[in-house]
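In this view, the complex is presented without one of its protein chains, the others remaining in place.
Per-chain numbering from 1; labels A, B and C assigned in written order.
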């Protein structure tokens, strides 16, 4: 027996999918006939339910992946491949407080809200009223509206949160808003950006280099799918080749007062930080003992090709 | 001021990283001199702290990504690129109950424990005592031991949990344990597998096809990193080309009783399911209205190459 | 003025392409009106020619890439990305004598014939009469029929050439024909294979390992195309993810007599060749002095991800 408010994923005999909230009277009209919500709730996850024409539908508990795929959208939404990676890089998990802009259709907002749990919060900013409303609708549908504060605002004036643990911008000119970030996040917070073109990545890196940002990273994530046939295993013929470049940086406090204290230290600092840049390719992580990083900087020779 | 038990990531002027727990007396001996834990706790995240030789270290709040990188390891551990993707696909978030085997060095265990939050639970199985102990140590170090039940057992006899929301196997011959899965998870639960060779993927698919598994998927995740230089933006010269293939499937209850009820329906069922297989490439997700999936099955022509 | 027999590539105002042979009366009927071949021949490469409706078409000299794209096809043909790589790996250039099977639609046959020049020869085998005829037609159209000997035969009985410099098989079960190869090629000849599935690659490797083949290689070639827009440079949204795996091997003479001469040497031989296998990852090429190969075998760590 499923409680009211739970989400169900229904799959037709032909593989068609319906993602719905359990609610009295929320029956589903399909090409195979009508499905009664009370039948669905009574059967429960992993069971079958029949339409009034006798066609059997599977009832599944949707994953967050299903939720992301299921949001009603009017824009291109982010892919799970990028979302999964940025969750880890930005450290977004139970209890995290995260800033997002723009909300777009709310695909990422739903994922963020899912992961911050009941103890975290998402602060999402969207300038365009129609998208603001769409996100409200999608969050309600996913039952995650309690975890999100939505702002129908341009971020030109700054972000509507402080001391956030992380921040993610999916806007056309993120470099215009960097100066607002230090006021909105905790010192050392991870920031992420999604950009479709190499020109934008260059422009953003140029702005980030001016600080107070460190540990810049640029990555692309590619997913290659295979036809799941045991005796004829092979990749799909075609794949998504590009959605965007992910850029990451840590927002570091400028340390102004401290450095002003001594000119001598200041000088040392400068040589240190240039040193750091050189070795940034080879960070080391220690947990009691040190571990060597992957040596990315191999000398190349064409022999391997 | 940081409370005892909090994790700190310390970064040296040269980029060397130390991930430690805030605890009285837990001072750090570096090549740049000694760092006092009480200084670190007093300064807090995003600040600087000096060694007794006057070298300045940054204090950061580690992300889950830093945690995964920081586990002490004696085996190859999973990469964040795979972990991020499987979290979404398996629907592992706050409150989830997840089965894992083997634990290995505990890299994935730490990530799973982080994401299930205080209300979820990870059930991890590891046959080899030395790894079992290593995982215990890594979980303590990360402060996540409360969220994990560890079993120093072979999974030949089955899993030590029932009604789990998801399951992940990183073992050499996962096909040997598939029959234990239906007893361990909720109906319709997502299951994931990591395998290094194509031969193993074929063997696993062959076993999964016998049921009760559906929605088989095989993917590879590739991360391509760029040198973050605004005026000379270009990919790194070399990259990780392979860690493993991720295989996903839903564990579906066999629906035995229901189907036994009527031979007629049984027949219909058969034709339906063959139909389903055909269209499994083109699932649809509905949230009020239907959305078209990416048409993966384009006809190819060499002109584009 | 273009001589009869030359190939011309005509490009319409809308980018539509026509690849034709210069020949009296070989006029072209387009949606933009009729193009007279005598006008085309008179204008020459790089010029414009008008249809009877006044639409201007560009006249270009086709490259071998245009030729490959232009063959009339009834099968999937090989992509330029694979053809370019195999030409180099197999050493197919002016004067080479090459064996091919099956001919398919003749896309690769055209490329091979182009590259072996007037002094080389292509021996192509095709079982199915309709494809045999299609290849004949495509070779005539490209003006390359003099360089090719076509055989409408199954290769079950062997290849119709001896002492060939190289051999390429694009057939479903290449392992069935390996025993014919030593009789058909010079000792040490490079052999290439194209296979769509990992299962076939495994089967072929298993057969090749039995000899007399060495230097086994398996590669995939991926081409990623970018939208050529200066201010918005980015990869195409989608790409071809798979055509097939290329397998390469050298066919080595069994050295039977020599080895039979001395049991002692035989033993030495065995230990040598096992040694060789170990170091096969790190071959060195010398041209006066030795050059180190790219070290492919880096230890991995997840930190780079």
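Here, contacts are C-beta pairs under 8 Å (C-beta built on N, C-alpha and C of every residue); 3 or more make two chains touch, one makes a residue touch a chain.
Keep in mind that this is a model prediction, so the values were computed, not measured.
K.L.:
I'd like the shown chains that the missing chain touches, ordered by label.
P.N.:
Looking at the entire complex, the absent chain's contacts are A, B, C.
K.L.:
Please give every residue of chain C in contact with the chain that is not shown.
P.N.:
Touching the missing chain: residues 11, 13-20, 44-48, 54-56, 58-66, 68-73, 80-81, 83-91, 93-95, 111, 114-119, 138, 141, 165-166, 186-190, 198, 201-203, 205-206, 209, 216-231, 233, 236-240, 245, 247, 250, 252-253, 255, 258, 269, 272-273, 275-276, 279-280, 282-291, 294, 296-298, 300.
K.L.:
In the complete complex, which positions of chain B touch the hidden chain?
P.N.:
Interface residues of chain B facing the absent chain: 196-199, 224-225, 231-242, 283, 285, 291-296, 298-305.
K.L.:
If the hidden chain were put back, which residues of chain A would touch it?
P.N.:
Touch with the absent chain occurs at residues 68-69, 76-81, 107, 198-199, 201-202, 223, 225, 238, 240, 243, 298, 300, 302-305.
The rule is short, and it goes like this: only the chains that are shown with their structure count from here on.
K.L.:
As a multiple of 5 degrees, what angle does the CA superposition of chain A onto its copy chain B give?
P.N.:
Angle of the fitting rotation, chain A to chain B: 180 degrees.
K.L.:
Centre to centre, by mean C-alpha position, how many angstrom separate chain B and chain C?
P.N.:
Roughly 42 Å, centre to centre.
K.L.:
Just how far, in Å, is the C-alpha centre of chain B from the one of chain A?
P.N.:
From the centre of chain A to the centre of chain B is 16 Å.
K.L.:
Considering chain B alone, which of its residues make contact with at least two other chains?
P.N.:
68-69, 80-81, 198, 201-202, 223, 225, 238, 240, 298, 300
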